[in-house]
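Note that one protein chain of the assembly has been removed; the remaining protein chains are unaltered in position.
Letters are used for the chains, namely A, B and C, taken in the order the chains are written, and counting of residues starts over at 1 for each.
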Amino acid sequence: MSTPSVKEVPTSHEGMREISLAQAVNEALAEELRRDPTVFIVGEDVAEAGTAFKVMTGLVEEFGRERVIDSPISEPGITGLGLGAAMTGMRPVVDIMFGDFLTLVMDQLANQAAKIHYMSGGRLKAPLTLRTTLGATRRSAAQHSQSLHVWPAHIPGLKVVLPSTPADAKGLLKTAIRDDNPVVFFEDKMMFATKGLVPDGEYTIPFGVADVKREGEDLTLIATSSMVYVALEAAELLAGEGISAEVVDPRTLVPLDRATLAASARKTGRVIVLDEGHQSYGASAEIAAVVAEDAFFHLDAPVRRMGAMDVPIPFSPVLEDETVPTPDRVLAAALELLGKR
Amino acid sequence: MSTPSVKEVPTSHEGMREISLAQAVNEALAEELRRDPTVFIVGEDVAEAGTAFKVMTGLVEEFGRERVIDSPISEPGITGLGLGAAMTGMRPVVDIMFGDFLTLVMDQLANQAAKIHYMSGGRLKAPLTLRTTLGATRRSAAQHSQSLHVWPAHIPGLKVVLPSTPADAKGLLKTAIRDDNPVVFFEDKMMFATKGLVPDGEYTIPFGVADVKREGEDLTLIATSSMVYVALEAAELLAGEGISAEVVDPRTLVPLDRATLAASARKTGRVIVLDEGHQSYGASAEIAAVVAEDAFFHLDAPVRRMGAMDVPIPFSPVLEDETVPTPDRVLAAALELLGKR
Amino acid sequence: MTTESPMAVTETSQELALRFYEQMRKIRSFEERADELYKLRLMAGLTHLYIGEEAIAVGVCESLGRDDYITSTHRGHGHCLAKGADVERMFCELLGKEAGYCRGKGGSMHIADHENNNLGANAIVGGSAGIATGAAFSAKARGSGQVAVCFFGEGALGQGLVYEVMNLASLWTLPVVYVCENNLYNEYTHYSETTAGDIATRAAAFGIPSEEVDGQDVRAVHAAATRAVERARRGDGPSFLLCRTYRFMGHHVGDVDRTYYRSKEEEQEWRQRDPLELARRWLLEDGLADEATLDEIDRRADELVAAGSQAAIDSPYPSPDEVGKHVYA
Partner (left out) sequence: MTTESPMAVTETSQELALRFYEQMRKIRSFEERADELYKLRLMAGLTHLYIGEEAIAVGVCESLGRDDYITSTHRGHGHCLAKGADVERMFCELLGKEAGYCRGKGGSMHIADHENNNLGANAIVGGSAGIATGAAFSAKARGSGQVAVCFFGEGALGQGLVYEVMNLASLWTLPVVYVCENNLYNEYTHYSETTAGDIATRAAAFGIPSEEVDGQDVRAVHAAATRAVERARRGDGPSFLLCRTYRFMGHHVGDVDRTYYRSKEEEQEWRQRDPLELARRWLLEDGLADEATLDEIDRRADELVAAGSQAAIDSPYPSPDEVGKHVYA
């Protein structure tokens, strides 16, 4: 998605600071590195470079090269190393620059990290956090624009987190690092500059609790990660048409807060699911299925899914812009769903 | 699933032979190796050993070690090699012993093979067939029992095939090898001994055409791969209760025959989706979502999904048997769905 | 370069020598019994026996302390026992019983023994290389002085992960020892068809010292392993130990007719180099033990295994509701 216009950002107030999502992630990492000596970060260009997205600026200066570690270009290797460290008393944060490179670490993630606690009868555990990115429209083409979060979400033993706001990103990342299970944490690379209010001081946000980003009566927009901003803009447009849309952000795919999603669906009777993964066999299918299962007799229309188009992400801007849900497209879908078109 | 009892196998008749699924696959490979010199097989222990499942017995003797090639234990390497060969005039069949090892080849499959045709603006193509397995209850534990077919199904550019019968396996595998796109072909390792009637002589089966394995009026069981046998057994049990169940086998997940699935759903108004992938974020979610989208106003109840339990597959037989759908469990679910319990 | 430094041998105290034999004998009995349990249909699934390779697990693990880490493979019973696991709890795991090391959830290919820092067998070839390297990273970061040993078969040399982590271990001077058990076969394919060049040079290409050793001679393995472990503990980084060995039985218990991939003659030749027979011989020749003592060790091992396997057979399966437990910590 394209970075949301600043208008969505509420103005600062008591006990809150306005910072970017990148800063929020940076704060979460710094705070956890400070409070727990077993936390360390390993990844490509994470130290002096502060990652390709400059999210870790300043961390190596404070925590040193023993805890903020530049690695070779070995995603499987550093994920495996992180896992072994996690199984033996550390809390690694493995940085995988682009979510597209999950393709390289699925064995260490799905066959090893996800299963070791279960396979050992609960005797070993892997408190591993894997941070990576998702999202298109950065003109990075097919191998740097995917949103592959449904892959780990399908694997029992992994938790999957998709924050949308700086405040959520900070609180959820701290929870991820403290969680005793492997957690895959996705940030939309187009959101790093997105600003939002973040509470001062120490806080965490529990997994499995969806957040209603906007209340509404006529329609529910369930949106993940940056699609939350698309949903919020669409809700504005719908308000202009006299339609009140509710925007619900699951925040974590695993665990998934079915109750909150179903409650909203029961209230409005109409649901659109927005997720930037490819639409077919994507996270939006699970969410749609769950909503249908839990709210079937309250639904006035089939749940509508809007994901990335089922094509490799093209480079050409005129083509890439066709592949992602936009506020206008959501508006059109919503009006159709409401029988207004 | 456990190998189906022979009773489901119709008795031989005119122009048909009864052979096992392993033999059917073997015939498909042999026929394509014979007709097209660019076809070759590469994989671990495929030559003299004829694969760990003895599916390729006799092939190296007929076609030689240049075309039936034992490889090192390098799944990413042989998949990449297969892709390069496919892009330059060959039609490789890459053998990946266990579907669990897809974790190792997803980069070559999803970032490379799936995208090269699109990224090159249609100028390069990758006629690659990747054969692998799925399915639990072989007492092989968490890393040798997964059904990961939803991963490739989520990636545009890949086709995904899940045959259930020997006849389908043979016809679909020949189609896969002749297809100009990368195709991931899954065989349930518990079905290799399963017998069925196969037409004599040359034939292929098109992708994207679901097959109604049993006609019925009251309920639709959409089932993939070995779950088709579970569905057929459940249909028998339901018949005993005076309930007529239709069993529909999509046969290919990509392309997916939405029309046939929806038609059956509209007819019966009640649908259970059976798939051995983990239930959450699995193929059953997409199928359930698709059915709800296309047949919403004809459904009398929410589509019910039955996949593998959301746990790593345990070794202990008493536990493993709990993780997969069985005829009894489908019967119970069906009666519940029909309001009979 | 071979490692039969007489030093090492003379250093082997009588006590240790007898322990070598006892441990190898325990593994042998365990594996023979596991094979029976399969044939008797008392054990589900297919298991991979370590018979013929006992000297490697024992030689290496006897150079480790209880706190040191190991990672193991699909052929992991020997590593597990050599690292100190209990016979009965292991049999319970092989039979999928509640009292097993993994509550029956792991089975033969996933046995882990947290009490002895055995981080687990692994059914993905090469799959534990990252875990072992990470355990070594952790030991170094925590300053615990622990060493990690990564056992793997020569077939794992086909997996890119192994090279990625050897590079990391070398760059970061991690206390890890990579122990390659070259038993000549990747399942049913001879390693010469799957492994180009000289194996010994592969670790060297990442700046890791490599040593080749006779995997049938427990003293030689122990001597080389001790050097590698000491090097790691000193903070001098990783080593690679290449052990020449042979699996006497099939790739797994179901692999009975092997003539299509290896000759009976080859098997017979290697049987002449049975690590237990070799040990027995030098124990007697060097006067470190007499027949009676060794027979007594044999008897105790068989007894232990008989009792342990029977107890496992008699012990209960987990209750079905165990299936949903331990998915998340």
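Simple rule for what comes next: a contact is a pair of C-beta atoms (placed from the backbone, for glycine too) under 8 Å apart; a residue touches a chain by one contact, two chains touch by 3 or more.
Remember, predicted model here, so these are calculated numbers, not experimental data.
Of the candidate positions B:82, B:99 or B:250, contact with the hidden chain is made by B:82. When the omitted chain is restored, the residue from A:21, A:68, A:142 or A:177 that touches it is A:142.
Here one chain is not drawn; of C:102, C:161, C:288 or C:312, the residue touching it is C:161. Only one residue in the set A:16, A:30 or A:52 touches the chain that does not appear here, and it is A:52. Screening B:26, B:51 or B:71 against the full complex identifies B:71 as the residue touching the chain left out. One chain is missing from the display, and on subunit B it is touched by residues 38, 40, 66, 71-72, 74, 76-90, 92, 107-108, 111-112, 116-125, 127, 156-157, 159, 180-181.
In the full complex, subunit A touches the omitted chain through residues 44-45, 47-49, 52, 70-74, 76-77, 100-101, 138-144, 309-312, 314-319, 322-323. Subunit C meets the missing chain through residues 157-164, 166-167, 170-171, 193-198, 201-202, 204-208.
The rule we apply is simple: only the chains that are shown with their structure count from here on.
Relative to the centroid of every protein C-alpha atom shown, the closest chain centre, again from C-alpha atoms, is found for B. Compared with subunit B, the chain whose C-alpha mean position is the greatest distance off is C.
Between subunit B and subunit C, the centres computed from C-alpha atoms are 37 Å apart. Annotation for subunit A: residues touching 2 or more other chains are 107, 111, 118-119, 156-157. Multi-chain contact residues of subunit C, defined as those touching 2 or more other chains: 102-106, 110, 122, 124, 127, 160, 327.
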